[in-house]
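So that we are looking at the same thing, I have put the structure below in structure tokens.
With one protein chain held back, the other chains of the complex are shown just where they sit.
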Amino acid sequence: MSEWTKKSPLELEDYVYKEVRVIASEKKEYRGWLLTTDPVSANIVLVNFLEDGSLSVTGIMGHAVQTVEIVGEGDHRVREKLTPLFMSGDCAAYSP
Amino acid sequence: EAPGSQECPVGQQSQESREQRARAALRERYLRSLLAMVGRQVRFTLHEGVHVTAHFGATDLDVANFYVSQLQTPIGIQAEALLRCSDIISYTFEP
Partner (left out) sequence: NNRRTVKAPTERPGELRQAEMKRLYGDGAPKILAMETAVQLSFDKHCDRKHPKYWPVIPLKF
């Protein structure tokens, strides 16, 4: 367990849409745009834009996260690409 | 504590509701990312250098288990399986 799991939602929100480098257990290293961090499990969801225009999504388990470092500020173009991700469809099914 | 930052009830309330809004937004996006993973081929990196791929099916509320199908393990295919979140370091999929 690291400091990461103790962060408040407002602290976690500061990382959203930023480019981050995550060091995890067993010397694993991940880089990508941070879409969200689950406030319950501290799991991080990163997005990478691939050469062919497609996306790759990586989840890193909160218990395995050692450090998270911001390496780049997201600009509005990144934000525009990330904001609608997963937000379309099924909305009605989960509205109270 | 910053000097002179006397908290009034209104300030406290808005701090609390800001926190609630942030928590709800983060959680909703996370749950949606899980839903987007349903039916996808997912690559899991587990502890001890173990890598497996599987079709993601579902996860439980506390996100303590991943239900997957067609799990390709180093020793063969298991039609249905539960992966423990505590065994997992990361997972990757293409939405």
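Read from first to last, the chains carry the letters A and B; within each, the first residue is number 1.
Rule of thumb we're sticking to: a contact is a pair of C-beta atoms (placed from the backbone, for glycine too) under 8 Å apart; a residue touches a chain by one contact, two chains touch by 3 or more.
Bear in mind that the values here come from a model prediction, so they are computed numbers and not experimental data.
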Subject >> Contacts of chain B with the absent chain, listed as residue ranges >> reply: 16-17, 20-21, 23-25, 27-28, 31-32, 34-35, 38, 46-48, 50, 52, 57-61, 65, 67-69, 71, 73, 78, 80-84, 86-87
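Note that only the chains that are shown with their structure count from here on.
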**OP:** Please work out the Cα centroid separation of chain A and chain B, and write it as a whole number of Å.
**Re:** 10
**OP:** Spell out the residues on chain B that touch chain A in their complex, using ranges where they run on.
**Re:** 18-20, 22-23, 25-27, 29-30, 32-33, 35-37, 45, 47-49, 62-63, 85-86, 88-95
Original post:
Along chain A, where are the residues that touch chain B in the complex?
Top reply: 8-10, 12-13, 16, 24-26, 28, 30, 35-41, 43, 45, 54-61, 63-64, 85-87, 90
